[in-house]
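One structure, pasted below without further comment.
The complex appears here without one of its protein chains, the remainder shown in place.
Let's turn to subunit A:
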Amino acid sequence: MASGVKPRVKVPKKAAAGDVITIKSLISHKMESGQRKDGSGNLIPRSIINRFTCDFNGQNVIDVTLEPAISTNPYFEFEAQVPEAGEFKFTWYDDDGDVYEETKSIAV
């Protein structure tokens, strides 16, 4: 597992049914592009988050492919309509196979 990885999400605790809410997410990750070299000239292997998804009660809200040009600590802010009370599930997929998850429930 890459070191110092910590996901965080900000979702309002409550919303009215049908409301459009703003969701902010950030994961601390070094997002090593695979194109840099270390002090002795060796290529530093690529290590990035390559995919981010958000689901609400099993229904997909957003599914993002991340590329090496995205900088450290990727941040996503997006809007979602909340039809009912439920749970947002956020998933980040690391190059090394690790999957980081975070859930937030919202009341209506």
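In this text, a contact is a pair of C-beta atoms (placed from the backbone, for glycine too) under 8 Å apart; a residue touches a chain by one contact, two chains touch by 3 or more; residues count from 1.
One rule holds in what follows: contacts and distances are computed from a predicted model.
Per UniProt, the protein behind the absent chain is "SoxAX cytochrome complex subunit A"; the candidates were "3-oxoadipate--succinyl-CoA transferase subunit B", "Sulfate transport system permease protein CysT", "Alpha-D-ribose 1-methylphosphonate 5-phosphate C-P lyase" or "SoxAX cytochrome complex subunit A". Subunit A meets the missing chain through residues 4, 6, 8, 10, 24, 26, 28, 71-73.
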